[in-house]
Structures are given as C-alpha cells and as structure tokens.
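Working notes for the structure below.
A single protein chain has been omitted; all remaining protein chains appear in their positions.
For chain A:
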Amino acid sequence: MGEVIVITSGKGGVGKTTTSANLGAGLASLGDKVCLIDADIGLRNLDVVMGLENRIVYDLVDVTSGNCSFRKAMIKDKRFENLFLMPAAQTKDKTAVSPEQMRALTEEIKSEFDYVIIDCPAGIEQGFRNAISGANQAIVVTTPEVSAVRDADRIIGLLEKEDLREPKLVINRMRYQMVKHGDMMSIDDIIDILAVDLLGVVPDDEQVVISTNRGEMVVMNDSSRSGQAYRNIVRRIKGEDIPMMNLEEEGGFFRKLRQIIGLK
C-alpha cells in the first residue's frame, strides 16, 4: 500500500508543479514505483513540465467519469522505469471531479504504487478539496515572501482541519546572499512563523528554468544545487536522516571566486 502525498501551497507560482515532478522523478530513480497525479483540472501543467505533453490520450476526468481505466489513462515516462503520470483534463473545470471520486481513485492507484504524488492547484476551493481528499501526507511549498508564507499558513490550518496533520514544509527559491544582506527572510524566520517541520530548502537556480524549458527534471542534473536539494528531499521522504545543505557553501564559493577575480 503506497503513500499518497499532496503537494500544495495556497499561492500560485511558488513551484508546486516543479516540486511534484522532481520528487516523483527522484523517487522513481531510487526504484520506487511512482504515480504523479495532476489535480489542476483546466490548467494542466505537470505534463509540459515533465515533457510528456505529446503523449496524452485520456485524462483524469475520463477516469473518474468511467470512460477508461486508470491504467489506460496513465502515461509511462520512458526515462524512468517506474514513473507514471495521470494528466489533468484541460477542457473541463474543477467541478468535473468530486472529492469522493478522487478519494476512490487514489485508493485504487495506491494499491499498485509505492508513492502517489498529487499536484494540487492553487487556491483553497474545490480543486484543493479534491487534491487533498485522498492524501495521507501533505507537503507545503512556499517561497521566502510574505504573500507565499501567509498563504502557506492558511493552507497548514486547512490541512490540519482535514486531519492531514504535521504537513512538511519545502522552502523554494531561497537566495542565501539576500538573506545574508538582510533582504530576505531566512529559513529559521519562516519556520518560526509557520511552526512546522522543514523537509527541505531548494535554492533559487537558473538550472530549474533551463531543465523545465526542455521538459526535463533538474533532480537528474548531478551538478546543480537545486537538483541536489531535491535529491536530499527525496531521501528524507524515504525516511533517511539527511542534514540540510550547508548554506554558507554558496557564499563561501562566491566569496572565494570574488577574491580570485579581485586578485587578478
């Protein structure tokens, strides 16, 4: 019986879909059988982020309305032995699926997978209700901005009301240099405010944009810091005790670089 993890945030644009794709790919690369569900009906994006947009035949609404089996709608990612995507419908809206249908679907899928990861839409309306209804764990994604942290706080409250207790936090697009200069909230600032457990911090990284442009996942990029951050998060999900990345590393490296340039 697999774990069903919902990736949510409240606010849009903080990196839910990118996080979903990378955690899914990262878990699959470690040998787990993973199904990613795009619950953002009407605004599907997980397919393009993963580079699978040309292979969609059936979607989530086809499955919940009984047009086809979930196995038929799922797209197998050819790059990963164990990675599957259940795409969202693009022409319907969020009311095309009910929380009960989603619960029944995830119940069915999780019996055949190690992890079911649900990419939740932004907002707190029905799309959110649908996405969380079948989940037994939640990961909240935020960025170090007042709007994103405020929405994360609201979402954490709503998750707890729905009995998804102890959600884990991923802080995305962290810029350590800005924190150092007093221009961005630090990891500790955000954890203090939200009072939740930290699952990981992903540094702001151009490589994420570059990978996404190509329909690839940065978690497979061995030389990128964001890829390393995602790999660490994946191992923490699997229960390993991985220390947080050294924050001074980046500053140290650039400081050294600047010193070298300065000497020349």
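Basically, a residue touches a chain if its C-beta (ideal position, glycine included) is under 8 Å from a C-beta of that chain, and two chains touch if they have at least 3 such contacts; residues count from 1.
Criterion: contacts and distances are computed from a predicted model.
When the unshown chain is looked up in UniProt, the name that turns up among "Heme exporter protein B", "Monovalent cation/H+ antiporter subunit D", "Cell division topological specificity factor" or "ABC transporter ATP-binding protein" is "Cell division topological specificity factor". From the options A:E100, A:E125, A:E166 or A:D183, the residue with contact to the chain not on display is A:D183.
Note that of A:R150, A:R225 or A:K238, the residue touching the chain absent from this view is A:R150. Residues 145-146, 149-150, 153-154, 157, 179-186, 189, 193 of chain A touch the missing chain (whole complex, contact as defined above).
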